[in-house]
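In what follows, a structure is listed as structure tokens, so that the remarks can point back to it.
In this view, the complex is presented without one of its protein chains, the others remaining in place.
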Amino acid sequence: MEGAAKSLCQSPGCSMQVSRIMRPDDANIAGNVHGGTILKMIEEAGVIISTRHCNRQNEERCVAVLARVERTDFLSPMSIGEVAHVSAEITYTSKHSVEVQVNVMAENILTGVKRLTNRATLWYVALSMENVNKVVEVPHIQYGSPEDQEEGRKRYEAQKLDRIETKQRSEDIILPAINVDRQRKEPYTVGYSQSSLIHLVGPSDCALHNFVQGGVTMKLMDEVAGIVAARHCKTNIVTASVDAINFHQKIEKGSVITVSGRMTFTSNRSMEIEVFVDVDHVLGRPKEKASAVTAFFTYVSLDKEGKALPIPMLKTQTEDEKRRFEEGKTRYLNTKAKRMAGAQKDQ
Amino acid sequence: MEGAAKSLCQSPGCSMQVSRIMRPDDANIAGNVHGGTILKMIEEAGVIISTRHCNRQNEERCVAVLARVERTDFLSPMSIGEVAHVSAEITYTSKHSVEVQVNVMAENILTGVKRLTNRATLWYVALSMENVNKVVEVPHIQYGSPEDQEEGRKRYEAQKLDRIETKQRSEDIILPAINVDRQRKEPYTVGYSQSSLIHLVGPSDCALHNFVQGGVTMKLMDEVAGIVAARHCKTNIVTASVDAINFHQKIEKGSVITVSGRMTFTSNRSMEIEVFVDVDHVLGRPKEKASAVTAFFTYVSLDKEGKALPIPMLKTQTEDEKRRFEEGKTRYLNTKAKRMAGAQKDQ
Partner (left out) sequence: MEGAAKSLCQSPGCSMQVSRIMRPDDANIAGNVHGGTILKMIEEAGVIISTRHCNRQNEERCVAVLARVERTDFLSPMSIGEVAHVSAEITYTSKHSVEVQVNVMAENILTGVKRLTNRATLWYVALSMENVNKVVEVPHIQYGSPEDQEEGRKRYEAQKLDRIETKQRSEDIILPAINVDRQRKEPYTVGYSQSSLIHLVGPSDCALHNFVQGGVTMKLMDEVAGIVAARHCKTNIVTASVDAINFHQKIEKGSVITVSGRMTFTSNRSMEIEVFVDVDHVLGRPKEKASAVTAFFTYVSLDKEGKALPIPMLKTQTEDEKRRFEEGKTRYLNTKAKRMAGAQKDQ
């Protein structure tokens, strides 16, 4: 049982692995596994490894709660019957947060072929089990080299800055009224494809504590984004990437989550969808100031051979839609430029 | 889709919408979504909107519990990959109950085509969170016109009468012994297709409180009815309609539900199945008087093009079976007559 022995977590390289066969319910009708299924598995590995780590030296029992996910790319779609292997490792700790890096491999157990499908970086904070509003200190890990630690510190500072910024911004967000009366809408407009779903938070969404696991929320966000994308292009779609998502508020068991999506930008071969999450404490408490999680999902459309199909251009109608389209274009060009720079560096 | 436009909940017309892609596990092997999946979604929308409403003006925290579902028709089967949109609206409130009307649309997001698949009416009562045996008063909604209110009042009185009647009747019901030794039974008899399942009530069946949500029970009832229908005709079957169901008793987490079904009547193109629900409080308490929920499900069989297939006639053997067949025939003819009257009025 070497595998078992390995999973005993030893600092610095706390690591663990979650594996599972992809089932029909994990996939769309073309057999491509939903990005949301992968995001949920990634977060499950993250919450296990960081909760385990935070309790190592603490007297006070605590649980890790997802604070942020960095931008992540889906390198190739997974299929029903393949085995997803999600490996997570703690790569940095600050006083109050844990960075987890995750690799996802898809294995075709019939051909033996394995390929990397995702890399993701997640940030967790530890909350006390006795008092869920209290942030607990995180034990430090040991680094392979001072450079590793310094690199981690830089990543930590960068994400911290971004978190503060989006928190301020999110307080200004007015959640859009997503109107589903699409029948009188013109195809390819924003109004035509925008969509919204609600989910009643049940016990199995909250296994470790009384709050929704971040992965559950991400799965719902991907589901809405996917419906928006399919409505726009009317062909088979898969998640290509997710921009960084910050989680500023805990969502309690028994709440109703409303997740809404609208298309913001299309390039020749991709669609960008903005997703909003709103929480409604159905039972009791008067509605607090709207929590607005927002994120950008990018989708592509694939034919049966897995080749990217052209995307019909989004028809913007209002000034706001035109502005968001331009902002999306800027994000698109920035990402493209970064990817090309990365590719050159690799050579 | 007026309901959708109103989805910002403002009295008088509190409304909301639940949307979800239909997955392989929601459907039978021919790809037709189970009626039970739809019934469960309908009830989820109902419980959210009515719980939210009842907590609006109450000091006392409360949850809405399903008391009754009116007869509902399944106008056309839904398929895997389609998006189900369930729109719910509060249409009447009495002192202690809430009427919710629900529309279900199926959207093929590839073709953009939407069609109405169901209309349903549900009645909820609000129970105190502190004391689940205490019925709480319901805040009133504002009506568009005095006529709307008067119509609602009539619907309220009619269902109240029916509830009282069936409650009395249900106390007399002797639950049938459903024998699973089918091997020596003759095909097309009642004994050949009758079926029974048990379900241990788990946490996800009870998201808002410690009682099974009505939708869960309806899904199990549809599951048994579907198996009875398939065993009889051995071809692809779909739910065509469900008669009104009254819920007289709360079912607690940890109970075992036994759901049994037997065929009562066949016409040329339809099968009627009577379904019984029995609750067993496994842990602790001695068994109370059996609560007997009963309902009639009507199924049709469809070929690959969605055309109704002929149904083998039910072979009745005992006097009771012959009597139930005649009663089923009366219900069938009544419904047919009503539908034809309705169709003429529409012209």
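What to note about this one:
To keep things simple, chains are lettered A and B as they appear, and every chain counts its residues starting from 1.
Simple rule for what comes next: a residue touches a chain if its C-beta (ideal position, glycine included) is under 8 Å from a C-beta of that chain, and two chains touch if they have at least 3 such contacts.
Keep in mind that this is a model prediction, so the values were computed, not measured.
Annotation: of A:E107, A:D148, A:D162 or A:E327, A:E107 touches the absent chain (contact as defined above). Although one chain is not drawn, the whole complex shows that of B:H96, B:R115 or B:K234 it is B:K234 that touches it.
Among B:G112, B:G254 or B:P312, the one in contact with the hidden chain is B:G254.
In the complete complex, the residue from A:R61, A:K134 or A:K154 that touches the missing chain is A:R61.
Considering the full assembly, A:E44 is the residue among A:E44, A:E223 or A:D243 that touches the omitted chain. Where subunit A meets the chain that is not shown, the touching residues are 1-4, 6-8, 13, 15-25, 44, 47-48, 51-52, 55-56, 61-63, 80-81, 83, 85, 87, 89, 103, 105, 107, 109-112, 114, 129, 203-204, 207-208. Listed for subunit B, the residues touching the missing chain in the whole complex are 24-25, 28-29, 175-183, 195-200, 202-204, 223-224, 226-227, 230-231, 234-236, 253-254, 256, 258, 260, 278, 280, 282-284, 287, 290.
Methods note: only the chains that are shown with their structure count from here on.
Taking each chain's centre as the average of its CA atoms, subunit A and subunit B sit 36 Å apart.
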